[in-house]
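Coming up: chain A.
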Amino acid sequence: MLKLENLHFEYGGLKVLRDISFEVEKGQLCALFGPNGTGKTTLLKCIARLLNYEKGNVLVEDKNINKMKAGEIAKLIAYVPQEHKPPFPYLVKEVILMGRTPHMGGAFGPSKEDIKAAMNAIELIGIEHIADKPYTALSGGQRQLVLLARALAQGTKILLLDEPTSNLDFQNQIKIWRIIKELTQRGISALTCTHDPNHVLWFCDKVIVLGNNGVIVNGNPAKALTEETLNKIYGGVCSVKSFEDLQMVIPRSNGYSASTSTVEE
Partner candidate 1 sequence: MRMKKSKMTLLVGALVVASIIGIVSMSGCIDEKTVETPKQVPVPTPTETSKPEVTPVKEEAYKTVTDMRGKAVRIPKDPKRVVAISEGMVDQIMVAFGIEDKIVGYGSCGKIRDCDTSGYLAINDTSDTYNGSWYIGSILYPKMRELPYLGTPTKGINYEQLAELNPDIIIMRARDYDKNEGEKKTIATIEKLGFPLIIINRPNHYDKPDVSTIYKEIEVLGEIFDKQEKAEELIDFLDGKLTFIKERTKNIPESEKPGVLYFGLSRSARKKGGAGNVRGIDSIQSIFLEDIINAKNAYRGKGRVIMSAEQILALNPDVIVLPTSSGFHPPRELYEAEAFENIREVKAIKEKRACSLPAVGCRSERLDFAMTLMIEAKCVYPERFKDIDLNEFVDNYYKDVFDVSDDKVEKLKLTQRLRWLEIIE
Partner candidate 2 sequence: MNNISFEHKSGGLVFSNRTKVTFIIALFISLTITALIAITRGAYDISVIAVYEVILDNLNIATQTNSLFNTIVWEIRMPRILLAIAVGMALATAGGVYQGTFRNPLVEPFILGVSAGAAFGAALSIVYPQYLFSIQLSAFMFGMVAVFGAYSLASVRGQTPLVTLILAGVILGSLFGSAVSILKYISTETGLREIVFWMMGGFYYATWSDVYQIVPVVTICTIVLFIMGWKLNVLSMGEEEAKTLGINTERTKIILITLATFVTALSVSVVGIIAWVGLMMPHAARLVIGPDHRFLLPSAAIMGAIFLIICDTIARTLTTAEIPVGIITSILGAPYLMYLLRTKKNIFFG
């Protein structure tokens, strides 16, 4: 569904992304994982075309989107930013309706189909009870859900999510991941930035691990997020354990092990 080929991105002479290539299949929940500063958000923004990359290709359903216009891309890829508080008190349903913008060809606002799509999104995410409230009056978790609903209303096959749970409490975190998982089970592909390895292990079908030199490993989280991989990026502060049918990352008791090495340059 989504394919990256040799993506390069530079910022002010500094190479941020080197030769990034990977694929996300249809209906896959793929995590973009790595410590702070490795360029996860940058990569996401490049795919969403918020940043212009120097070299490389991004293909959606085998079509190269490098030269596509913003309007075209918006019908293929939806971007869910981290929740924030805008200055104007739009109602939740109005915010979600904004997701239909790429489909609203005319100048006069949403059509019946657009409204229907918005309604469906609201239902799917389960936020009917707050639909008439001002977006700015919600809690952080609720706002994140609204942004998710908006992306859903956008009706795209691909969702890009930028650390959707970083600012939320534990309950909301689980809730959001579950909803994203459900969405992917309906056929949407999701690429999510996250720096929490447990989330990757618990929810994602695939993980792309980014380090300072590009993709470190790429594949099923259980297989990709081994202790060895984690040591490469975290310098030996944690270990991976199994519990029931889940993997979990927990801190090591002594915090450091002789067999670890520091993150490669």
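Regarding selection, all candidates are chains of the complex that A comes from, given by their letters.
Please note the rule applied: a contact is a pair of C-beta atoms (placed from the backbone, for glycine too) under 8 Å apart; a residue touches a chain by one contact, two chains touch by 3 or more; residues count from 1.
Source: prediction; values computed, not measured.
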Direct contact with chain A in this complex, candidates 1 or 2: 2
List of chain A residues in touch with candidate 2 within their complex: 45, 48-50, 69-75, 77-79, 81, 84-91, 93-95, 97-99, 101-102, 104, 107-112, 115-116, 118-119, 122-123, 128-129, 131-132, 134-137, 154
